[in-house]
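Below: the structure, in structure tokens.
Complex shown without one protein chain; remaining protein chains in place.
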Amino acid sequence: MKNLLARREGLLVVALLVLLVLIASRFPDFLAPKNLAGVFNDTSILIILALGQSAVILTRSIDLSVAANLAFTGMAVAMLNAAYPGLPVPLLVLAALGIGLALGAINGLLVWKFDIPPIVATLGTMTVYRGMTFVMSGGKWVNAHQMSPGFLELPRSLIAGLPVLSWVAILTVGLAWVLFTRTPLGRAFYAVGGNPTAAVYTGIDGGRTRFFAFCLSGAIAGMAGYLWVSRYAVAYVDIAAGFELDVVAACVIGGISIGGGIGSVAGAVLGALFLGTIKNALPVVQISPFWQMAISGTIIICAVALNARAEKAKGRLILRNAS
Amino acid sequence: MSVARQIPDRLEASSVRLFKSWEALLLLVALVIFGVNSLVSPHFLDPWNLSDATFNFTEKATIAIAMAFLIIAGEIDLSVAAIIALASTAMGAAVQMGAGTETLVLIGLGVGLLCGAFNGLLVTRFQLPSIVVTIGTMSLFRGIAYIVLGDGVYKGYPADFAFFGQGYAWSYFSFELTFFFGVALIGGLVLHTTGFGRQVQAIGNSPLAARFSGVRVERVKFILFLMTGLAAGAASVMLTSRLGSTRPSIALGWELEVVTMAVLGGVSILGGSGTILGVVIAAFVMGLVTFGFGLMNVPGIVMSIFIGLMLIGVIALPILARRLHARIKGAR
Amino acid sequence: EPVKIALVVKAMGIGFFAAANKGAQEAAKELGDVEVIYTGPTDTTAEGQIQVINSLIAQKVDAIAISANDKDALVPALKRAMERGITVISWDSGVAPEGRSVHLNPSSNALIGNMCVKLAADNLPGGAGEVAILSASATATNQNTWIEEMKKVLPKYPGVKLVTTVYGDDLADKSYRETQGLLKTYPNLKAIIAPTTVGMVAGAQAVADAGKIGQVNVTGLGLPSEMAGHVKSGATKSFAIWNPIDLGYSATMISYNLVKKKAEAKPGAEIGIGRMGKITLDDTRSAAMSDPFVYNSSNVEEFAKIF
């Protein structure tokens, strides 16, 4: 137990459990497996985006354009689907990945080739991508009846009792875990964020690594764009407005250090689940909608404070026999 | 070699430095926009119109001055817009209790200070990264405004309270514009000619080394958060006065515009460098662009594309120019 | 010199307002000497609308017809517009009386409130059951007015048991989540009234995804083009809306008549609104255009092509 609590992830699991117990005390049915599966499914998109974002944050960057990317890509595939209902859905999913990747690559290039600080570059592209969504759609919506049944069905169809959307999240988690822990690129994320100078000396190109992190985040945002649009069966310019901050908050709650180099896939997933559970539970336990914002703010602050405590160096302990 | 030589103060004359500076580039951009606008729209050069146009940015720009200090010191405050909402809510509540104009202004500024102190405390005492802390307090402050006000509205501000957001200090110069110029002037003097300003720059370049040089890093940062809170409080007074009412959704999304203004003004987001003059010019550039586009009835979202591109472009341009310069030199 | 009338909407990129613009253009064509400027901020904020108003004042437009994001916050800016000789009216979502000369309600608020409850009541199995309201943001003026009206008429519908009001903020994901919350908290819920399109669209989708089509009816106010799919799926049995084209048309007509001094903005005055007939101003200088129109599977497809 002590060991579990010593790790950030352990702490988060405990916090999540406490949260669930609290909710259950007011609304016991929340803990029903079916409901929990529903919460997970609802949080899937946040989890997916948090994983992409954590790759970026690990490299000591930040991607504020994810929500705008999601809106652009979502709108693009929705318009494609509306205009050419015959296009097979897998092709549209690929298109979403591709468009998202391209937008992510633009961020990456700005950061890599022009040395623009990530927060500035993505602050800029955030407004540009969102604006382009408006220009592309002319401000018009794409509605449920314009979308093909296949387009709408995919994320909802059940496999082994879980919707595809949940499976996509689970798969992304698995892939991210392999990427972060088992591949040179994943380790490079940690190296570049942990000590950029040292990374150069060890033959890791910081710029290129960041570029790939942004590409990853972009592609994931693109995929989330399709998932979002088909899930809510509507595409318009403002979808997911402000969601980038939720995504960053999920990462931060999950212990991904904003200073780079520290964090884990499990942390990001738990952070997203924590935030997702709260967002889901608040309407259910009938907390006044006006309290929701203050509550999530308080939770973010507490999470940061807790993580910072866990991160604090123990000192050097030169006096060996002092405890 | 061992003969003692006189070390010069500077290598380049100040005129040369000025010419090469970011502010010069920005001023050029501002002039171009001004020129284009006056060519495209016959209404642009009207002094009253220009005066009206300044209302679009003075409140944000006032905060941007304080934000510039904070960013130069290597921190950021994303909660400024939420502070506006909370301060405005507090003023609204006070109006319901019959507070007069002076009290209202004090309350607005006071709540701003308190919020700034809360941010400052979290960042300096608990050593938390300001970007995340203020993402949190952004929800918290506005959240409190929602708790207090819910779907309601506060109005009935005293008539003379309208002066701060709607009144004129002198001829075409609104109170807001005059106040902004005052803040910018003081900010510029403090940043560029005082020991405090120097300490802020030192902290932004290396907080550790600044501490080892006797700078009270935490105290300076705390003061900067207070200043930013205070500026947000002042902006809240002006905005509330201009709107004549308060809802919790007031000033939604302003934080990013304020940061954009500072960054466009040449303040390095990585900390350590930046000038107040740059921020002032950037505020005017953004104001002129939105006003100019507004006159042509371009949808706001297209304006924001332009601002986004400008943000990236103005930062990438010097880098591109340097590269090109190096390439030309290399080819010779 | 044509009469310049600015049609200021809550935000660009909303189908309802695009349709209103169509009506305004139609009025302009009919009147001949009118230029309509269709504009609005990026997102639904009062500050954004003030910015737009400032640039309209600078352009010296003749009239501003606005659907307001905030009833009170726009007043000072609009007052200034009026001081500079610009005719200001509000339509759809109103401005406080001191900030405009005339307000055009799409329909009377009482009628809308009644209509919403009626739509829910008509489809309640056995004429009785639990009903919830899914609103847009908690600060939206018209939403709150209609909800008030709904509560007033409840005694007329004894079967309708209103259980709660939740806010989806006109965000698809939030509305979706709120609907899910409703379905969980009130397992016996029979109908959801969403007096906003985003809410109705997301709510209907959530009901469909929860497999509760036929059990929970999502109704309210929305555009046929946005709702057609959900009517077809059965998640929405029927819904209502006034014709936004007519609304834009009427707002333009009123502005024109006021600018041309063909009508006066005072209580009791009559103003002609072209093919829509005429309106009579009440004590607050507001008037209602027409009754909301009900759409269901029989007619929605046809109207979806128009707006």
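Structural remarks
A, B and C label the chains in the order they appear, each numbered from 1.
The rule is simple: a contact is a pair of C-beta atoms (placed from the backbone, for glycine too) under 8 Å apart; a residue touches a chain by one contact, two chains touch by 3 or more.
To be clear about the criterion, contacts and distances are computed from a predicted model.
Not every chain of the complex appears here, and the one that does not is recorded in UniProt as "Sugar ABC transporter ATP-binding protein", selected from "Serine/threonine protein kinase", "Sugar ABC transporter ATP-binding protein", "Sarcosine oxidase subunit beta" or "Na+/H+ antiporter subunit E".
Taking the complete complex into account, the chain left out of view touches A, B.
Within the whole complex, the absent chain has one touching residue among A:112, A:190, A:236 or A:290, and that is A:190.
Touching the omitted chain from chain B are residues 2, 4, 7-11, 189, 193-196, 198-199, 201-202, 205-206, 208-216, 272-273. By the touch definition given at the top, chain A reaches the unshown chain through residues 178, 181-184, 187-188, 190-191, 194-195, 197-205, 261-262, 313-320, 322.
Note that in this section only the chains that are shown with their structure count from here on.
The touch graph of these protein chains is complete, with an edge between every pair of chains.
Relative to chain B, the chain whose mean Cα position lies farthest away is C.
Distance between chain centres (mean CA atoms), chain A to chain B: 30 Å. Multi-chain contact residues of chain B, defined as those touching 2 or more other chains: 146, 150-151, 253, 299, 301, 304.
The residues of chain A that reach two or more other chains are 134, 139, 237, 290, listed in rising order.
On the chain A side of its complex with chain C, the touching residues are 27, 29-30, 35, 38, 42, 134, 137, 139-141, 143-147, 156, 228, 231-234, 236-241, 243, 279-280, 282-284, 286, 289-290. Of all the residues in chain C, the ones that touch chain B in their complex are 12-13, 37-43, 45-48, 50-52, 54-55, 57-60, 70-77, 80, 137-139, 144.
Interface residues of chain A facing chain B in the complex, by the touch rule stated above, are 62, 110, 114-117, 119-121, 123-128, 130-132, 134-135, 139, 237, 242, 245, 248-249, 252, 258-259, 288, 290-301, 304-305, 308.
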